[in-house]
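Yeah, one chain of the complex is gone here, protein chain that is, but the others are all in their spots.
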Amino acid sequence: MEFASDNTSGAAPEVMAALTAANDGYAPSYGTDPIMDRVRALIRDTFEAPEAAVYLVPTGTAANSLALSLACPVWGTVYAHEEAHIVVDECGAPEFYIGGGRITGIAGAHGKITPGALSARLAQTPQGGVHHHQHGALSLTNLTEAGTYYRPAEVAALTALARAEGMASHMDGARFANALVASGASPADMTWRAGVDLLSFGATKNGCLGVEALVVFDPAKAWELELRRKRGGHLFSKHRYLSAQMEAYLTDGLWLHLARQSNRMAARLSEGLAALPGGSLVHPTEGNIVFASLPRWLHRKAMAAGGHYYLWPFDQSLDGLDDTPLSARFVCSWSTTEAEVEAFLDLLRAD
Amino acid sequence: MEFASDNTSGAAPEVMAALTAANDGYAPSYGTDPIMDRVRALIRDTFEAPEAAVYLVPTGTAANSLALSLACPVWGTVYAHEEAHIVVDECGAPEFYIGGGRITGIAGAHGKITPGALSARLAQTPQGGVHHHQHGALSLTNLTEAGTYYRPAEVAALTALARAEGMASHMDGARFANALVASGASPADMTWRAGVDLLSFGATKNGCLGVEALVVFDPAKAWELELRRKRGGHLFSKHRYLSAQMEAYLTDGLWLHLARQSNRMAARLSEGLAALPGGSLVHPTEGNIVFASLPRWLHRKAMAAGGHYYLWPFDQSLDGLDDTPLSARFVCSWSTTEAEVEAFLDLLRAD
Amino acid sequence: MEFASDNTSGAAPEVMAALTAANDGYAPSYGTDPIMDRVRALIRDTFEAPEAAVYLVPTGTAANSLALSLACPVWGTVYAHEEAHIVVDECGAPEFYIGGGRITGIAGAHGKITPGALSARLAQTPQGGVHHHQHGALSLTNLTEAGTYYRPAEVAALTALARAEGMASHMDGARFANALVASGASPADMTWRAGVDLLSFGATKNGCLGVEALVVFDPAKAWELELRRKRGGHLFSKHRYLSAQMEAYLTDGLWLHLARQSNRMAARLSEGLAALPGGSLVHPTEGNIVFASLPRWLHRKAMAAGGHYYLWPFDQSLDGLDDTPLSARFVCSWSTTEAEVEAFLDLLRAD
Partner (left out) sequence: MEFASDNTSGAAPEVMAALTAANDGYAPSYGTDPIMDRVRALIRDTFEAPEAAVYLVPTGTAANSLALSLACPVWGTVYAHEEAHIVVDECGAPEFYIGGGRITGIAGAHGKITPGALSARLAQTPQGGVHHHQHGALSLTNLTEAGTYYRPAEVAALTALARAEGMASHMDGARFANALVASGASPADMTWRAGVDLLSFGATKNGCLGVEALVVFDPAKAWELELRRKRGGHLFSKHRYLSAQMEAYLTDGLWLHLARQSNRMAARLSEGLAALPGGSLVHPTEGNIVFASLPRWLHRKAMAAGGHYYLWPFDQSLDGLDDTPLSARFVCSWSTTEAEVEAFLDLLRAD
């Protein structure tokens, strides 16, 4: 009954098999391995972006921070949802990689920024004043931290506002596959056709050990990105082990298959939680994360029985009146099974 | 006939097996996995340092840069051999992590700094002048880039000079195992007993996929290091895959066993190359790297037959008079076999 | 009728005279001039802080940024009012000097943070989580950007919260003299006795050409500050010209005398504006800045006649219905005269 995060899951068997296969013999180092050539082609193909620069890094924080260091000048601010990973969960890595800079959080229901909110915030610091931070970049998280997703048209509306202010747009796709299969959109429609300039294309949470692709749709940035990756200590000498994970992930639609599984499990869990006495959803369940509110006594029961998930926000207490509703986050991964979900729901449903 | 680098080799079977085993089921993330508890104990035990802070990162550049960011203030300079990896091969990563800072290269035969050279350089910028960079840290590479190693007494003499100037001492041990088995010293004697404060304890080159331990002998630095690692994007969510590599590496002396193999192969290769007509050694062969000079015609022959290694320095040319001696670097790894070495030497010996 | 800012005023005659006097002959450079010895003694005396480190810099942004670089680690966030100069008017200088870091703005009426608001914000990112920015420093602006001032007891309550979280407290005193004479407190009561660790002690706006003292009450930080000042390019070679301004400023209570004048003029202006038809105060007038609301037609009239001040916020328009109230900021300086204030009020009062 593990719903704490999708990062507590392991790697998919296909990925482990590829890793083992890649271990055979000698291979060129630092990204010149032949597997990487295939990965590059696969990603360009997947995104219908034959010129895109494609680089692998081991963590999502590295991908986001490197992307933002390309997009945002040292005197700029990155606009993002106030609950975005880059705002609350990266200990200043984006500011470190940018070399100063700032991140400006914007409020918005269900983890999403609206064009109105973005416009209003941009208007507070108009271009051309030397005293304040300059407009730097836009960063959208898809799947959002609230488990919802931006539709391509929503992405396009926001990136258009960014572009009008001279800003590049980044997408934090730590759970990109979950957003994509939920939307039914093509990778290209969800990204560059909707105005996204740089994508953190996550794979770790969705069945890999530790690899993310940084996809930069403007190939003119390729060399700068190579240098920044090296300078961040993220260029692997035995790079084939990153390449192999990503190749397996993209082969035969494994990545989409795994994301569909986690989304399906979340949908089932969501339905079950909402149907419990006193149960309700905090955000719409659109991907692999469920935010639901349950009476305190149900949380006590679930946790006592070994259910693993987080109250969200974290500063709620299990101590107190039984019927008080407490909100919580439940995450399904590629390895979550129907049996796990049902066992958890049965536990909660039991008298 | 692969002697280009020890990073073109794969991972040892024991390491791959541990990785596969670690993939079973769910595991806590971000370094709280139980394997990491065992790794921490293993390293503390290995180094007879029960309080040491131990953290894993994926690359040697990350380990070095994080270590130096702990050791050197933003206004300091790191003293290192002028051919050290941090000087010539990290694209400014140490300066980036330090947050400015500088690295001052010091010349020295066979990749080693002498106490005299260090003292002379330190005297050029005495403490207390606000105009120049301050004494920041000392960084020693062991095994050195020239394939030699510092004896514990040599390390102690240099770190004593550093300490007298208020500087911490770092050891870049990307090939620590090779230096250690060559010296016969204990890990503790080679490091903290010789005045080393921070160690980049390499494993990638010597049989892992991508993992290095950062060992900080002053436990008071632990929390700062955790924060800096996260901020650099080097905290793995699925951390068990770093832990598992390192556990296997340290179990049953695998790391020493692998290093002995590469050192032995280098010794054999070294002897063979020096005995060739026109052959001579550029540096003493003390670890797993051979620097030898051969007549140009021999290099041509070797490379034409598929021998893979680098002329060193790189700006020598294969074109020109046949008998001109050209120096080159040959690296053996844990996976180099006697058969490979002999085949290569036979090729060179053949008429 | 100049009320745009106190930085459009000149330097007081006593300051110019001191500058001219200091120009005589040779003088030691880089802060070793004898005038600086006297300045150091004067400031230590003024603040009853015989050990304080005292350094001069040319701008308020330099003073704030250097102070925060001493107080806040690279992975920390500085808590400040959301309208503080360091948040909205320094183009990222604090983040630059800190070396990353972040500034977290906190809302609060009349430019002031309340202990409740600070506590609530601190509770969102509890100590010990490696994923988020750490508690870095507290920065209070006194006189605030809203023209109000913190009482010593209010300062003490906020710095106590900071200290409990391990944070140092900084005071941006660009208009420190104005806050001080308004409060009637002693310099020591307003700063270190109330828990302030570092003070940007402004002089530029209040009658100098360009000089601010950075006063660090913990003398152990002195050398670090010297190095950071040099590294920021703020160490003057012909330092006597900074020293001379500050000496004159502190001699015979000139600084207090000048601040009383600007505060008095603001009080008079404030009273006059509030008494106008449709006039009202936006914030209490406690120092040398008046925030008042007037009908649009009055603003049109004032500006047409050469009144110089800013609508605040800036994105209000003079075009539109006549009676709409628009808020504005009016700043008095040491050189503002009763005649100027009266002329301006007469203009507004006239039919």
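Here the chain labels run A, B and C in written order, and each chain numbers its own residues starting at 1.
In the analysis below, a contact is a pair of C-beta atoms (placed from the backbone, for glycine too) under 8 Å apart; a residue touches a chain by one contact, two chains touch by 3 or more.
Remember, predicted model here, so these are calculated numbers, not experimental data.
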Item to check | Residue of C:Ala18, C:Ile35, C:Leu70 or C:Ala93 touching the missing chain in the full complex | outcome: C:Ala93
Next on the checklist: For the chain left out of this view, which of C:His81, C:Arg175 or C:His234 touches it?
Outcome noted: C:His234
Checklist outcome for this item: Among the options B:Val130, B:Ala222 or B:Met303, the absent chain makes contact with B:Val130
Checklist outcome for this item: In the whole complex, of B:Glu48, B:Asp89 or B:Glu154, the residue touching the missing chain would be B:Asp89
Item to check | Those residues of chain A which, in the complete complex, touch the missing chain | outcome: 30, 74-75, 99-100, 130-131, 134, 226-228, 230-231, 235
Checklist outcome for this item: Even though one chain is not shown, chain B touches it at residues 74-75, 88-92, 95-96, 100-103, 123-125, 130-134, 315
Item to check | Absent-chain interface as seen on chain C, which is shown | outcome: 2, 5, 7-11, 16, 19-20, 23-30, 57-63, 65-66, 90-93, 96-97, 204-205, 209-210, 227, 230-238, 241, 335
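Operating definition for what follows: only the chains that are shown with their structure count from here on.
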Next on the checklist: Of the chains shown, whose Cα centre falls closest to the middle of all protein Cα atoms?
Outcome noted: A
Checklist entry - Looking at where chain A touches chain C, is over half of the residue numbers used by both copies, so same, or under half, so different? => result same
Checklist outcome for this item: The pair of chains with the most residue-pair contacts is A-B
Next on the checklist: Taking only the C-alpha atoms, how many degrees of rotation bring chain B onto chain C, rounded to the nearest 5?
Outcome noted: 180
Item to check | Chain centre separation (chain A, chain B; CA means) in Å | outcome: 35
Checklist entry - Cα centroid separation between chain A and chain C, in whole Å? => result 42
Next on the checklist: Quick check: what residues of chain B touch more than one other chain, meaning two or more?
Outcome noted: 30, 227, 230-231, 235
